[in-house]
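Following this message is one structure expressed as structure tokens.
A protein chain is absent from this complex, but the other protein chains hold their places.
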Amino acid sequence: MANEYFVRMGDGERISMTKEQIIADLQEGSADAADLGDIPELSGDELDKLADIIMDSNRIVSVEPGMEIPVTHDIGSIRIDGDQGNSGVGIPASRLVGCMMHERGFGADTMELGHIDYSFKPVKPVIAQECQTMESCQQNMTVPLLYGAMPNLGLYYTPDGPFENPGDLMKAFKINEARESIEHAGDHATRDITWIMQHLQKVGCDGVNFDTIGAAGDGDVYASLYAMKALREEFPNIYIEAGMAGECTLGMHGELEFEGNVLAGLWPHEQVPLAEEAGANMFGPVCNTNTSKSSAWNLARSVTFTKAAVEASNIPCHVDMGMGVGGIPMFETPPIDAVTRASKAMVEIAGVDGI
Amino acid sequence: MCFFYSSTIELFKEVVTTTKEELYKELSDAIVSCKKDQVLAAVEKARGELEAPDIIENGLAAGMNEVGTLFERGKLFLPHVMMAAEAMQAGVDELKDDMPESSNKAASVIVNGTVEGDVHDIGKAIVSTMLQTSGFEVYDIGRDAPVADFIAKIKETNANMVGISALMTTTLPGQKEVIEALEEEGLRDKVKVMVGGAPATNAWANKIGADCYAENATEAVNKAKELLL
Partner (left out) sequence: MPISHIMASGLTGMRAAGDLVARMQFSEDMRINEAKDYVSKKLGVEAIDLGDEYVMREIREELDIGVLTSVPGCAKGIASKMNIEKLLDIEINCCDKFREITG
């Protein structure tokens, strides 16, 4: 045991590994990202530094003083008041209280307002309430406060929406019909997101966080990018954060484009230029955690993808580091040792502008 | 003499093998092209040279595996996977009459579905397609499927395995409910259970008594083969 170190599996379980095993996993994880994204692997020095971070004997590690970065927040105040059996802790508090707890109690650098479903589409019927809550929050808070929600194109398909489910159509080999359905849903989502944010901007909102772009495939990305473009044109000073859902854009449609660029199959370093072109001023690269691999493998893979995105970007990159992404274990209360190691690695090796 | 003789044999073998490999590659490439007419043409060409099961296993199925790999690498997309699957199905149908009697033995049957309350469908649909093209008889009961629907379909099809998908932490317990229902119905011993979906993990699979967890479609096919074949 003397020569072994505690690390985590991607599902959070504590295991022990030798230094050689950790280094082998780091190399393998980085190589996997490099192979998939056609990007450089981490250098020997970077892998050594990553190994040192992982093998640090302290439970909590941190960046060196002077290297701190802003930590932006997603999922609104749901982590406080959410009680749907998800990662919310179910404290009955208003959203204003939840937002102010993040600002005053937790030391958040930015915050966002969101509603309990956290998708854009259901905001439409409750827009007046969202606007009033936004006003209350803006009147009481100092840190930048965005409105956050998921594009979630899934809500536009049957049984929840007006368009036939492309999954069902694909299964019946009705490829063209499935593609048409995605296009219709994408156009509607663009219009809805733009309409919602027009209302929120009128009451003093700082901007919008598109959370988990691409969760429903390239149609999701299409809807989000065109909504960003429309919002940037109408509100030149709006803050727009583009947070992705995964390291690769799933090609549900396969041929959707934004300004002549095919959206399917893009990796983080290829996603960020499109977000920039659409008008985003912050990009959130994502790399999902493989629960069957060690945190060494996952973190090296995630840092490799993120570093390439940071280098390809002209806007700040705030890497997504929630549950099950960015080298963080897929576990609702991710172990602090794993979170702080991933945090330090992203800042000091990937060079992110924020988290 | 001896030298010439053995060399000639080796050369002959090589020519035959190359031809066979070329046919496999042609079949596989046709599947990767996702074009039904190309697949049918490749099947027609291979027919005189290869046995039907050989065409399917080493040509068409190998092509589908390649499609799966390219999909996971972001080089091919869902419509391509479905077009390739449709093309493969057309190729298999074309060979139906050439299949030997012995190959008509019942394939392993898998029921796949997403648990009740969860409308996520795509990942599970991809897994169903990949299992189907790997030779399993798959019944996809869709998304938001009540426990009773899983059990009914398992009974109706005499399934050997059930694949249970859940994409949200809130719906994950639905996987456990299906396993409990299998136990209550006395079916658990004859039905293997595979779980998957973003919040599912190996530890979760062990905790609820599933037989395996699969991270993605390729792993689902491999694990199903391990458990059923």
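Going by the order they are written in, the chains are A and B; count residues from 1 in each one.
What we mean here is this: contacts are C-beta pairs under 8 Å (C-beta built on N, C-alpha and C of every residue); 3 or more make two chains touch, one makes a residue touch a chain.
None of these values were measured; they are calculated from a predicted model.
Visitor: What shown chains come into contact with the chain that's not displayed?
Guide: A
Visitor: Which of these, A:R8, A:K229 or A:K344, touches the one chain of the complex that we don't see?
Guide: A:K344
Visitor: With respect to the chain omitted from the figure, which of A:R8, A:R79 or A:K229 is a touching residue?
Guide: Here the residue in touch with the unshown chain is A:R79.
Visitor: Among A:I54, A:A149 or A:M323, single out the residue that touches the unshown chain.
Guide: Checking the options A:I54, A:A149 or A:M323, the one contacting the hidden chain is A:M323.
Visitor: Taking the entire complex into account, which one of A:G44, A:G66 or A:G260 touches the absent chain?
Guide: With A:G44, A:G66 or A:G260 as choices, the missing chain is touched by A:G66.
Visitor: Which is it among A:D206, A:D220 or A:E247 that touches the chain not included here?
Guide: Answer from the full complex: A:D206 touches the omitted chain.
Visitor: Residue by residue, what part of chain A touches the chain that was omitted?
Guide: 60-63, 65-73, 79, 102-104, 106-110, 138-144, 201-207, 237-239, 241, 281-282, 314-316, 321-323, 328, 333-334, 336, 339-340, 343-344, 346-347, 352-355
We adopt the following convention: only the chains that are shown with their structure count from here on.
Visitor: What is the distance in Å between the mean C-alpha positions of chain A and chain B?
Guide: Computed from C-alpha means, the inter-chain centre distance equals 32 Å.
Visitor: Which residues of chain B touch chain A in the complex?
Guide: Result: residues 73-80, 82-83, 85-86, 119-122, 125, 128-129, 140, 142-144, 168-170, 198-204, 213, 215 of chain B touch chain A.
Visitor: Per the contact definition, I'd like the list of chain A residues that touch chain B in the complex.
Guide: Those in contact with chain B are residues 9-13, 36, 84-87, 154, 159-160, 165, 167-168, 170-171, 173, 175, 178-179, 216-218, 248-254, 264-267, 288, 290-292, 324, 330, 332.
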